[in-house]
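Only one protein chain is missing; all other protein chains are in place.
Presenting chain A:
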Amino acid sequence: MLRTITPRNARVKRFMQNREAKVEENVKSALFIRGSSTSQVVSDALADLYMLKKPNGVNFSKKNSIHPFEDHSTLDFFSQKNDASLCIVATHSKKRPHTLTFARMFEHQLMDMMEVHLENCKPMRDFKTPKSAIGMRPCFQFNGDMWDQHPQYKMFKSMLLDFYRGKTVDRVALAGLEYIISVSHGPLTAEGKPGKVYLRTYTIQLKKSGVKLPRIELEEMGPSMDMTFGRAEEAKPETWKEAMKVPRELKPKKKKNVSTDEMNNVVGRVHLGRQDFDKIQTRKMKGLKKRPAADEADSADKKQRVDDSNDDE
């Protein structure tokens, strides 16, 4: 366990406050960890993934004997110490060659994790092309029909988006869209298990097109990896539920009396206030005309008086 620190000055206090739970969270930072034995393939892949995550990543240069699927207490410890909620562990063994384990934490406790086995990797340095600047926000694309259907594909998609989404912002510089992470999956295997997944990274070039929108050309910048899925551990339902909660402040405000129908038309409901039937303009008819009550009483009175005078005479 880490010792608990009581802040003794304002700087430490601010630092501690920054680590506390917040409505709008910090960018998730990631740990890049080498297992007890690694191959050149996974080391290169790990280094490249770290380059893409910079500056919100911590690269562990020493080897650590970590087997996340057997015991994840070390990962939890690292997560708490570095205030990081994502991590990748690179390992290589005869049984599971060239393996990256993607793991996610909630409250510094392991939430979910999955293994991918790498094949046909080409690191960034083997592409002699211009690279994107460090810390740029990537675009994503997921090609294939299984990304929302198969649990493992779903998890990988969620994991990758979580790793590289960066800070949630409401505006982005159009000139800053420098690269795209493209993930595609091939057909399922004969047994219906996940097949190969292709991760490619391209720089985006905006070309003239004669119209307002630019013509896009891509150039591969690396890394390029083909992978298959290994073991996976899904999040516990209660942890997942807790993690997916959206704070009240960030929920979109409900617009009253405005809705959309099935045809995507915006339908508004307007309240007109209470109607006063006496003042409403209807068809005019002499019979329906209402005489003021006071007027009526007045005339009756007059009549009476006339009769009285007649009696006197």
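Just so we're on the same page, contacts are C-beta pairs under 8 Å (C-beta built on N, C-alpha and C of every residue); 3 or more make two chains touch, one makes a residue touch a chain; residues count from 1.
Simple rule for what comes next: contacts and distances are computed from a predicted model.
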Undisplayed chain, where the name is taken from the UniProt record, one of "Ribosome biogenesis regulatory protein", "Vps72/YL1 C-terminal domain-containing protein", "Ubiquinone biosynthesis monooxygenase COQ6, mitochondrial" or "Small ribosomal subunit protein uS7m": "Ribosome biogenesis regulatory protein"
Touching the absent chain when the full complex is considered, from A:62, A:208, A:274 or A:291: A:208
Residue numbers in chain A that touch the chain omitted from display: 20-23, 25-26, 28, 85, 104-107, 111, 137-145, 147-148, 158, 161-162, 165, 168-177, 180, 182, 184-187, 198, 200, 202, 204, 206-218, 220, 224, 235, 240, 242-245, 247-248, 252
